[in-house]
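Heads up, one of the protein chains got dropped from this complex, but the rest are sitting where they should.
Letters are used for the chains, namely A, B and C, taken in the order the chains are written, and counting of residues starts over at 1 for each.
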Amino acid sequence: MKRLVINPATRLEGHAKIAIIMDDKGEVQDALFQTVEFKGFESFCIGRNAEELPVITSRICGVCPWAHHMASVKATDALFSAPPPPTAQKVRELAYDAFMVHDHTAVFYALAAPDLLLDPDTPRAQRNILELVKRIGRDTGAKVLALRKAAADILTITGGRATHPIFGCPGGITRGLSQEDISAIRDRSRQLVELAELTNKVFQDGVASKKEFIDLFNTDAFVNRSYYASLVGKDGRISFLDGDVRVVKPDGSTYEEFKPASYMDHFEEASLPWTYMKFPYLKNVGWKGLQEGEDSGLYRVGPLARFNVAKGFTTPRAQEKFELFRETLGSPAHQTLAYQWARVIEILYAAERITELVDDPELGGKEIRSQLGKIGEGVGVVEAPRGLLVHHYRADERGVVTFVNLIVPSTHNNSGICLSVKKAAKHLIRGTEIPEPVFNRVEMLYRAYDPCLACGTHSLPGAMPLKFELYDSAGRLLGSESRGL
Amino acid sequence: MKIGVYICHCGTNIAGVVDVAKVVEFAATLPNVAVARDYKYMCSEPGQNLIGEDIRHLGLDGVVVAACSPTMHEPTFQTALSRAGANPYMLQMASIREHVSWVTSDPVEATEKAKKLVEAAISRVSLQEPLEKRRIPVKQSVLVVGGGIAGIEAALKCADAGKKVYLVEKEPSIGGHMAMFDKTFPTLDCSQCILTPKMVEVVRNENIELLDYSEVREISVHVGDFKVSIVRKPRYVDSSKCTGCAVCSTKCPGKAPDEFNLGMSKRKAIYVPFPQAVPLKAVIDRESCLYFQKNICKVCVKFCSADAIDFEQKPEELELGVGAVILATGFKPFDARRVSEYGYGKLPNVITSLEFERMTSASGPTAGKIVLKDGREPESVAIVHCVGSRNVNYNVYCSKICCMQSLKHAHLLKEHLPGVAVYDFFIDMRAAGKGYEEFYKRVMGEGTIMVRGRPAYITDVPSKPEEKGKLVLVAEDTVLSTVMRYPVDMVVLSVGLEAGEDAKELAHTFTCSRTADGFFLERHPKLAPVSTPTAGVFIAGASQGPKDIPESVAQAGAAAAEALAMMGKGYFELEPYVARIDEDLCSGCGICLDLCAYNALERIPETGLTRVVEALCQGCGACVAACPSNALDLDGFKNNQIMAELEGILA
Amino acid sequence: MKPERTKPKLAIALGATCSGCDYSLLDLGAGLLDVTDQVEIVYWPTGIDSKLEDLQAVPDRGVDLILFDGAVVNEDNLEMARLCRKKAKMLAAFGSCGAYGGIPGLINSGSPKKILLEVYQGLPTRSDKAEALNFEGEDALPKMLGQAYSLDQVVDVDVYLPGCPPPLKLVAGLLTDVLAGKAIPKGTFYASNRAVCYECKRVKENKSIDAIHRYHEIQPDPTRCLLEQGIVCLGPATRGGCDAVCCTQNQPCRGCMGALPHSEDSGAEMMSALASIMELNNENKEADYTGIFDGLNDPLGTFYTFTLPKSILGRRKVDQS
Partner (left out) sequence: MSERPNVRIVALLCRWCSYAGADLAGVSRMKYAANVLPIKVPCSARVDPQLVLKAFSEGADGVLLAGCHPGDCHYLKGNYKALRRFQLLKKFTSQMGIEDDRLRLEWISASEGSRYADVVNDMTTKVAKLGRLNWRREIAIEA
């Protein structure tokens, strides 16, 4: 049996590993997606002033700081009993939509695109955004980057800067928008729509319209029939910031719908000795390990989940794409690779939504803060690009934090990722050899989730290096294989 | 860096406990130490020479003396360094006597501690820098604020010494309260008679520029050179022309209460404050002048042969530069109305001591007659001490002059109205002063009835027939310890002294502080009684605290002497410990600006950054510790020097 | 185009970080391409699929500039830091985490063991409270070092690029200097030597405050200095270079740019400054100032949000037990 030496250096980037456990018959018994990052925010946020948490927790992740910031701001709204006035809400939504474009485009062009658009024979070393830019032509590349910068600009106008905003505060925002700000945003919103259309076209032409890709999507090994959870707006449509949490069964029917504040009655986390990551599952269904189907509490979040939970978008062009998506993949769509497509469509929605908001008279309002009320407890839930994000705080009467609980999307999806990997591995691996295709496929799979483990791992979402380890049932290491290390 | 370390035995004072040899041996091993010696008495001539020799021959650039406390001999050794051509501030002392040998019983512990202090001194001195005492030239001119007896005295003294003097008085005439008094205790010589010559001398002395009817508007406190701006109020009479003949006054139809007589008589709209006024010039009071009020009359213009009247006069502003300031702004009499139970202002024949002074003055409203409001002469008069003084409700302090003032009044009463009954209510008789006690005896001899007790209240409601039409003082005679009722015709309230209304602004303008009771605060109650924390600003007279005339005069002399000594030397010498700012690091945050007690920090208008006004900096370092960008540091106590000492002491 | 002189080699490596520093580089927009044209990126896990071998393959001191993004909290971070030191001609502490410990440095406010327990047992959504405590033992997982360190506390650092994230113009400044082959003195900070106040547009009038307010409690006058309005702003004690962006957003500076030159501890600097001007108008015998700082619930979190590991005390007292 081939025994691979583990180069100690590989541990340096071992922020994510995949361990595959074989049974005695050499059958894949389990596949475990392992992260080793640990920061301890839940602990060192205790003792801080609650209003500082939006500042501190945004640093959980430099890739999706706005998601954490906004979840935290919403949690502190509740903690200080200070519902934000309409103007503040609208500025928040506008900024958040800009963030969605900012993040989704990065993910698409930096990860999905290289996999999907570059010739298969492209050497891995060149499978990156810079290479992609070279391929689609420097001009187009520059254009994409320039257009995307419009999103960064909007984030800077509203939040002072694109990464780690100085923006929200309990009960509102700290700086309102001037007319100059608004017209500056209006100009850029047009560029964002252009970017969104362009991106959708790229995807449509390069992927959605290609049979081989759709077949790949539909490959049984890459389909996971799980529960899905996401926020839905009052109208049952996709909403990034507000609404209740809805969970749908693998058959698409609604399993439960609840107020974000009661998340504890519905989610529970298991933690396993070999990873710092936690494994959430639906409390009322129960933890059956990495199993799909209706009896297993395993659920997934993120773009695909949003598509499977909600009944579409409020903006026309995005809704069009949504319907095409369902037509092509069915509903609910269990094809893990479909995450990418959903993501691309959401870019369009966010851009469209900005063009609506920018003309809303209330946007430039002066009332941007509300009175603080009783201090106590607060749960803030938003749809991060990668899915449901929960911030939950408690504070004493001085507003000093006494308790913090965070569930990040990639944690929600942890089980999902493991399941996908396991299923793919079972399908692909025989014996102790790890055949070539495993890498590409498995990699594509977890890239679909775009696990942002910075909130976990420090790679542009998904581009993390992979390391396989094979264990026997007794947990003895049989072999290992590294990729991208 | 070459450092010399010198450990003193101080006889057995140090060597008796500290193992000096061990300390020397240890010191010699430390970095930068070129030589380490010990000697029986470092402060002795040969001891100092030892240091001098090493500086010259070994070229030491830093010296550590481990001996007594620096408070004791730092100057001695600094001089030793200078004599040998080294900078005196390259010295650091380790106090191994007061802080070690005298307070530690165990020789081992003592020696260890001594070592640490020596090591600290060595690591500190190696970061010290040569410093020079600051010399700031002093302008040869004085500003005296206040034209009362203290101000006049101080002005004359400085002028006689040949210095230019500016005497500022806010009233139309100098003279202050003393000019209002009739007699002065205990000698009873006439106040005017002794004051007038001095007042006249003020105008005669060409070194004095009298700025009457003027006030100090602002002053920029720069030690040695104060920039003062003064506003001269318009008299509406051209002083250069007015002869003081007062014809205008006699013809003028406008009337107003006479301030000089405390409103007990009327004066004209154009008037000369009082016969002996200096300058002897008329002044027009707009409020009562028909021309200013109704645009009619102009009688004065008609009758002024000198045609000095000038209705068009405007306030004029003067800018002065002076080297020293003497504040002699005097006091304000306690307002007797505040003691409502004494009925002043309600009961017609209850008057204040100052009103009584005017009454007895020949030039006063009653031409020297002591009379009741109805013109009768009083048969019985009560004098009450401590009105507004020694009382938690008003002023806790003793106004000091009231006892003698009251005794003087008792005497004057007997003198003017033989046979009048005088009751003198006192708490304690405070007659401490040359000839005072004797005067007290004399007054008692004259038959004044001394009642030891503070009247509870004064009423005109009779409780028995003989009290009809009388003022009744109800007081406990604490000697007989019985409450008694004393019916009298007139009551004189001996009011205490309070800080002037303008004391607060003045203190602010001249950046000197005040004590809780509002009087100016001296730099040291014993050793610097006429100085203030602001170098070059001195205080004299009742503005510093209640005092009588001789004291005021003496203090005025002292203040003058201080100012003269300073100007005579020609410069200030200030410790070299000043804050310095690195403008490349200053962000202009302004944290330091308002916390300096001496206004030594100011914002540079162009850049918005901070500047240190060296002459004002006293070297406390409050701003240095506060400066969040480490742009400020303190010569002699630099951050790195103190840190070095710390590291040395913990090494 | 003809082969130009060999491009400078650039690498961006990661410790304990949110990777916001290097992710924000993408916001250079098209400008990013200009940079990438002129340098050879040998290693940048965030931006490109680079192999660690690529970095290891470079001869020692073979990379002209390595930006190290993140604090050092576990053995992985430590080994990465040491590898970077070995390979870099010039090693830059990139971002507040690398320079001062940053937000991950807040872990120094408690003991790591305690934190593990809290996060893995204490939380309500955890079903199996007993399990998962043998992390430290598990050699599959990198060992926690017991506290967070700034990069220069574990290896020698050449230049500093503070900020959370570092303002792009400062990053551009460093890259330009490197591309120009400019000699950069060791210990150079790519940030201002003056405090944030120097860049802050707010009007400064009188620095004496009677009460402390939290930034969310009042709506400050947008034109006047926040500190003068009683909001604890670390601007006066913090390096500029950020154009006072937080103050512009009506929020106080939290000090991400770190301590000024000659200063070791921006937190202490600010405490001293604040206490000096607090109740400045109430200085008299009677004033005992009890409770004047009751409003400041959390000095540690307020004055050391980004700089705890690099401060003078560095971390909470290590329990002798």
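In this text, contacts are C-beta pairs under 8 Å (C-beta built on N, C-alpha and C of every residue); 3 or more make two chains touch, one makes a residue touch a chain.
Everything numeric here is computed off the predicted structure, so don't read it as measured data.
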{"item": "For the chain not depicted, the shown chains it touches", "value": "B, C"}
{"item": "Residue, one of C:Q147, C:N193, C:Q229 or C:N250, that touches the chain absent here", "value": "C:Q147"}
{"item": "For chain C, the residues touching the chain missing from this view", "value": "78, 109, 145-147, 149, 153-154, 263-265, 267-269, 271-272, 274-276, 278-279, 283-285, 287-290, 292-293, 296, 298-300, 303, 309, 311-319"}
{"item": "Interface residues of chain B (partner: the chain not displayed)", "value": "69-72, 95, 97-100, 102-106, 109-110, 112-113, 116-117, 120, 513, 533, 577, 595, 597, 618-622, 624-626, 634, 636-637, 639, 642-643, 645-647, 649-650"}
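Going forward, only the chains that are shown with their structure count from here on.
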{"item": "CA centroid of chain A to CA centroid of chain B, Å", "value": "75"}
{"item": "Inter-centroid spacing, chain C versus chain B (mean Cα positions, whole Å)", "value": "55"}
{"item": "For chain A paired with chain C, centre-to-centre distance based on mean C-alpha positions, whole Å", "value": "26"}
{"item": "Chain B partner contacts - residues on chain C that touch it in the complex", "value": "193-198, 204, 206-208, 225, 227, 235-237, 240, 260-263, 266, 269-270, 272-273, 276-277, 280"}
{"item": "Contact set on chain B toward chain C in their complex", "value": "584-591, 593-595, 608, 622, 625-630, 639"}
{"item": "In the complex, chain C residues that touch chain A", "value": "14, 16-21, 23-24, 26-27, 29-30, 32-33, 36, 41, 45-53, 56, 70, 73-74, 76, 79-80, 83, 102-104, 106-107, 109-110, 112, 114-116, 118-120, 122-128, 131-132, 134-135, 138, 140-142, 144, 164-165, 214-217, 219, 222, 245-246, 248-251, 254, 297-298, 300-302, 305"}
